[in-house]
Each structure stands twice: as C-alpha cells, then as structure tokens.
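Rather than the whole complex, this shows some of its chains in their spots.
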Amino acid sequence: MIRAGVVGASGLAGGDLIRLITQHPDMELTFLGGSSNIGRRPAELHPNLRLDLGLTVQPVTEEIADQVDVVFLATPAPVSAELAALLADRVPAVVDLSGAFRIRTPELHDRWYPKVKRRTDLADRFVYGVPELVGDQLTDAALISLPGCYATAITLGLAPLTLGLGLDLKTVVVDGKSGSSGGGLQLRTPDLHPFRSGAIAPYSPTGHRHAAEVGDFLERGKPGTIGSLTMSAYGVSHVRGLLTSSYVFTDDAVDQRELQRAYVRFYKGHRFVRVRRHAETLIPVPDPQAVLGSNYCDVTVLHDEDGDRIVVLAALDNLVKGAAGQAVQAANIRFGLPEETGLTMQPVMPA
Amino acid sequence: MIRAGVVGASGLAGGDLIRLITQHPDMELTFLGGSSNIGRRPAELHPNLRLDLGLTVQPVTEEIADQVDVVFLATPAPVSAELAALLADRVPAVVDLSGAFRIRTPELHDRWYPKVKRRTDLADRFVYGVPELVGDQLTDAALISLPGCYATAITLGLAPLTLGLGLDLKTVVVDGKSGSSGGGLQLRTPDLHPFRSGAIAPYSPTGHRHAAEVGDFLERGKPGTIGSLTMSAYGVSHVRGLLTSSYVFTDDAVDQRELQRAYVRFYKGHRFVRVRRHAETLIPVPDPQAVLGSNYCDVTVLHDEDGDRIVVLAALDNLVKGAAGQAVQAANIRFGLPEETGLTMQPVMPA
C-alpha cells in the first residue's frame, strides 16, 4: 500500500486527488496538507466526498516524511517551489501539479513565472512530461512535474505529428476552450456564476504560458521543429473539461489517411488516449463531456483540404487527465504499478 | 461472474447501466438489447464508453436466456411489460427500471399507467422498493421492480418519519426539481437546449404518478398513515441530479434533535444514504451536485418552527441511485453480493 499525502487539500485538484486516492486499490491517503482550513475534514470542503476518512487538514512540516511515500502538491506554483525544497530527499516521491518546475530553461521560466523563485539545482532534477510520452523517465523518479491541463491536451494532440511522423510544423495556432474549474476557486468577480454562466470569456487572448511549456517540450532534442506556436484561451459556460484546437500549417505533405493511421499507431497501447474519428458517435467528438470524471484524453486529427492545414482536437477533464488523474497515473508508474491502477472509472455522461 | 444483459441500451439509463456493469468486479456484460440502433456498438451511442466492449445492440428473444443471469430492463413501461412476460421464468432475474410493475393495486396502476397492459399474476410476483427498505425481499427475488427516480428520493426522505418514528403525516407537499436527463432522450421541442437551458419548467405541476407510488409503498401494512401526499415537478437548468423537497405537517410533536437522531439511526449501516446537516459543508446540502455519478442519496431533515412543519430534502443522481445504480445494487443483493459491489465510485464534483 502506497501511503499518499495531498497538499492543497481544499482546492479543486486537491479534492479530485482525494476522490481518486480513496478509490485506489493500492494507495492509501495518510496526510492532508494545506495552509488554510486547518483542522477541517475533507467532506466539509468537498461535499461529494465520503464522510469517514479520519483525516483533517494539517500544516506541512518535515515530519510528514514518516507518514508518506508520495506527496502530491496541488498548490500554487510559489508554494510548490517552497514545499519541493522542503520535501525533496525526505520523501521518496514528490509529484508537483503546479507550474513551478515545468519550464527548465531559466530565462523562459523567469519570463512566464516571474514570481516563482526556485532552486535551479532542484529544478534540474524534476522529470517533466505527459506520462504517455515520458513513461520510462518516471520509473523511480524522485521529483515529478506534470504539464498543465492545456499543455497536456496540446502536447498529446501534436506529439504524433512531431515525434511520430517527424513533421516540421511551420505555424501552430492553438485555441483553448475551458470550463470554469480550470481557474480554481479564486474569489474574483468574473468567476461569480452570474458573469461566468453564458460567457465566452477571452481571458487570455495572447501569450499563454502553457504555449511556452508545449514548445519547450516538443522541441527537446530537435530544436526548430516548430516555427511558431501561439495560443489563446477562452472560458466557456460549463464547469469541467477543456478542448484544445491546434491549427497546424506544415510544408510536409500528408493526407487524412496517413494522419489517422499515424495517430492510431502512436497511441497503440496507451489506454488513456482515445484516437477518435470526428463523426464516429452520435455527437461530434472529441468533446470534453465524453471524458468527464475520467482519465481519458480524446484526440481527433483532420486534414482540412481548403487551407491545406491539419486540425488537431484534444479533449480532457482538466481536473483528472489535466491534473489529479495524471498525477496518480505518474505515481503509479513511479511505483511500478500498471499506469491505469485506480483510474479505470468510465466517464459520467451526460452530466 | 454474473452475466448481465441490458435492454434499452441506447437510452440514458441503459448507458449508465453499461458504464456501471463494465466497472463491476463480479458482473460481466454479455448482452445488449434494443429495438433501435440494432448492430451498433455502445461507444457509438454513448461517446463516453470504452471502445472495445465487443458487443452490439440486438433484438430481444427467448434465446438470450442462455446468455444472461440477470436482465436489466431500461425500457419504456409498455415494453417492459411485454419483455417481463417473455423473460420471467426463463432468466434467473429480471430487474425492471420502468413504471410497469411499480404500483400493485390494479385500479391505481390503471389510472397512472393507462397504456401499460400487464399480466396481474406476473405483477404480483414483482418485489418493489428501494433496496435500503426492502433488502431482505430482494434476496433470491426473480422479478424486481425499482422505484422511479423521484419516488426513490421521496421515499428515502419520508421513511424515517413513518417507518422509523411512526408518525402520522397529515399533509405532505412534495416539490421535485430535476435536471434534463430525468426525461430521457425524446426529440421534443421543449427538450431542445435553447428552451431547456435557463428554464424553470413546471412540467408536471399537478398529479405526478410518482406520488401514487410513494403513498402506496409507505402505507403498506399501515393504511392511513399519510393523510394527503401531493406532488409537483419542475425541470431546471442542469442535466443530471434531482432534489425533492417534502413539506410535512403532522400533529405529532417532534423537534430538530429527535429528527436528526432518528434519521441517523434509521440509516445506520446503509452506506448509500448520507444523513447530512444543512450547513455542514461549504455549500448548503443536500445538493445533487454533491452526489453526481454516484449511488448516494443525501438526506437532510429540518424542523421549521415557524410553520410547525418538517422539511425533508433528498438529493440523488437520477441515472444512478434513481436508476442504473439502484438496479445494480438490487442485483447485488439478489445474487448475494455486498450491496455496494461495483458501486463505490465517489461523486464527481464540481461538474
């Protein structure tokens, strides 16, 4: 039984970590950490959860090292930077869900996370990446940094083009659409229900830091593969789930059939990525409603003859495959379990 | 391994049955039946589901008796009446989710289900009821009829008053509020998204047949316990989950403390019913969002000093505890498994 601690237990990703770990056959929740809500039971903060977990939220100290085999940090990036320094080398595995350790290049990190001071020696030890793409590196990793929710979808969507087909992507235009849970639980006026319901909110029309993360990762070992990758992000009127649209222009010739085959081949054996044809179900896919509550990422690739471009769509549950589920998946690999352990729940639909 | 068949595989309850059975450790999906979508794979109809089930929708004939230990009928009441006659005595267990066999009194049945012709001898053999209240009767039952989604919530909310405290309920006014999945997938204009989104639709302001079902059940063996039970039902602007408000007037004296204790005591040992205080979490409960995707029914009881009345609130996921989950729960009991087998998934929230 792997003993797991969750820090940031009051937040949305923290709540989903508790939900998943308490359903996990080989993982046991032994610590709940946070800086607010000290002493509260999880069911007070997350009305969905079981009432009888027997844990309350506690401050994080060095002492927790005795209680856990893995700590999940579902904390803001500055907090994660501090906690990682505290816990590294004290607990067998630290899995960070924040952006603190995602970007390795110091200059790039400082541009996108100017307020997150981290130790570079520590940063260099973190394994970063979507488990489907860096699985081997996670085995026995002591420090793991997970991609953001958007970055996970974009990367899973583009990887078969760059890493699979070896295409050079001249221009990639990413348009991301997310439900309101993607922004966490901040008490800000635009996040109140009257303003977010019915909205198409262009909250990040230029310069999204997840774009930097994606480019950084996909060009590893092969700089220059991507000419330009820009991103805009929008908040839409539901709660859970996101869709990324990547509009790709390349000088390399490729048709629909090759694309479809390449994607199916690339994700063969990876049960959490479902390569789907756009019209294969009674609703068009991918659509995040079809992955709600699950660790799936649905991906569809289309060759658009009109503009001679490739359209890649990827949908996932931002709190599961985009956060808590992916974290558990990485921890599974880290501890030698099958990656799907505790993550076989099917999506809840319609919801 | 219990071999299970699902008839009505294209519908919403059918979809959730498939979802639950394919996650069930001791149940195996061996047949999918229906009258439409013959030959289609479940993932075409339910975009959330796993792609590789190896089954397609087939017509129901006597021959399916060889393939199944239990058949779940997620079919309209008239179809259930026919299929029950076909399958009774041929398969070990038939679990009907429709209204065909809910009301035992023939006159009452004919009033509320005038178009559902059923054989009275067959009807008399059905065990009807919420598993928490009729568990013993389900053991080895060959024919099982499950309460409607509203009826489940109302009955679980009122049973501690009548069956537990033995109160006489002079007047019960029930106000039911449901998401759009409660109405199934009918192609009707009021169910189109533009009209249902943002609505508070008084679709059944007087004379709801679930009220008949509840009264019929709660007064078994003790007629006259309930003076008057009326119900009105409303469609509100979300998809999954319902809340029933029962406003109870009684001449018997009882206070908040006694009520709370009585409810906790009544449901002790029943893990799917969570008795909750109204303000115990950061959002007021019960709220169906806190049970989404799970088999929980959350119940809260309040004594309202102003009107000297009791307010009973009950929330559940109409497709799980109100349909597919409750059906699996009943089948578990029927086949001697712990009732929670395959039903331990925690609610997905927020969603």
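A and B are the chain letters, set down in written order, and residue numbers restart from 1 in every chain.
The rule we apply is simple: a contact is a pair of C-beta atoms (placed from the backbone, for glycine too) under 8 Å apart; a residue touches a chain by one contact, two chains touch by 3 or more.
Everything quoted here is computed from the prediction, not taken from an experiment.
Chemist: Total subunits of the complete complex, with 2 given?
Modeler: 4
Note that only the chains that are shown with their structure count from here on.
Chemist: I'd like to verify one number: the distance from the centre of subunit A to the centre of subunit B, where each centre is the average of its C-alpha atoms, in whole angstrom.
Modeler: Whole-Å distance between the two chain centres: 36.
Chemist: Sort out for me which residues of subunit A touch subunit B in the complex.
Modeler: Residues in contact with subunit B: 12, 15, 19, 22-23, 43-51, 181, 239-240, 274, 280-283, 285, 287, 289-294, 344-351.
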